[in-house]
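A single structure is presented below for examination.
The excerpt is restricted to a subset of chains, each kept in its original location.
Chain IDs A and B follow the sequence of writing; residue 1 opens each chain.
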Amino acid sequence: MNGFNDEIRLFIRVLEFMGTFAGAISGVRLSSAKRFDWFGASVVGLITAVGGGTLRDTLIDAPVFWMEDPFYIITSLLAVVAVAVFGRRFISGQVTWFVFDTVSISLFMVIGLQKSLFYGQSWWCAIILGVITAVAGGILRDVCINEVPLIFRKELYALACAAGGFLYFALPFVGLENLYARNVLSVLVIFVIRALAIKYHLGVPVLDGRGAPFRHRR
Amino acid sequence: MNGFNDEIRLFIRVLEFMGTFAGAISGVRLSSAKRFDWFGASVVGLITAVGGGTLRDTLIDAPVFWMEDPFYIITSLLAVVAVAVFGRRFISGQVTWFVFDTVSISLFMVIGLQKSLFYGQSWWCAIILGVITAVAGGILRDVCINEVPLIFRKELYALACAAGGFLYFALPFVGLENLYARNVLSVLVIFVIRALAIKYHLGVPVLDGRGAPFRHRR
């Protein structure tokens, strides 16, 4: 990521650490429900934290981010330690859980979008790669614990990320060019959409077994 | 894919669009059986449609095909729209289903084989990469819906693809050099083998629990 403006690099780094920590927590939390051992849970935490970004870097043929810098691995392991030490405080409570979960995906969305743009991807690829960065880790996590990935069934996960991505590219058309503002607004929008979706149980219409017309999730 | 003869490029593109559309339909259809929401079903459709080719491009270190050209994504989304609008007509009926399913894998086989050859792969790698292009999307689809991948248990999927691949390389030895004819014949052979396998319930012998000698599927 040589072409990077140092300020932006630092900005992205901070986001990445926060998202990595949150992602690892979610991985450890869900593995614990399957009575994985601590090592297995750590691996799933790691996969959840860096899985999306690893897939993104493979697709854009960038060097894999966590291999260039030990801090991602260290951050993930810190999350495992945090769960081991503050177990209940860290992962019980729907609110805490929602915050970690949503902070993680909204940050990863913006990070993935930014990095893809820096690697010369088109705006629509950047959005898709952002969504991949945000949700692929969670999909890999759910595959590892042998569950149907939550994001295919739960409230507006990936769709919220996509909305944040579109906003990022829409803002300049309404005169807002500032990179920081656009990133922050995207994160906020994703966070708000997720919060509303959970508060009001909003969801995407469900496909019934016959793949027939719309019917709402019971 | 610069070294490409334009005619061949166009030929491959047409095959890719047809295969992508068929693949997305199959992904949406199977997700619907799991009551995924429309967004989840679209993602699974997308994964089914482009998953195999994405894995192939990663393995041969080619730029990922769907990132170079929005039409693959658009085609997949068109398939989702088609299912939403013509639901029953599109995806009910064993015959329709078989046709889409088999058109998809036979086209992907030939596409994957062609592209691998253009990227300098050996004939045996091209066959393997063709099979990967053909079936990996379906494997990823089945992993996403948390089922044992069909192709490991159903009638002669991958084996039919491999047979088509071998035919492609065998034809010149019997004097048939024409690229179009070889591609078309491979597709036809895969289609016919699949059709016979389903009509006469042909399958590969099953391994029993002890991994002991052959026994036929009950």
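The rule is simple: contacts are C-beta pairs under 8 Å (C-beta built on N, C-alpha and C of every residue); 3 or more make two chains touch, one makes a residue touch a chain.
All of these numbers come straight from a predicted model, not from anything done at the bench.
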Size of the entire homomeric complex in copies, 2 being in place: 3
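Methods note: only the chains that are shown with their structure count from here on.
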Between subunit B and subunit A, distance of the C-alpha-averaged centres to the nearest whole Å: 30
Parts of subunit A lying in touch with subunit B, wherever the complex brings them together: 58-61, 121-122, 124-125, 128, 139, 143, 146-149, 151-153, 156, 158-159, 203-214, 217
Footprint of subunit A on subunit B - complex, ascending: 28-29, 31-41, 43-44, 54, 58, 61, 63-64, 67, 70, 73, 83-84, 87-88, 90-92, 143-146
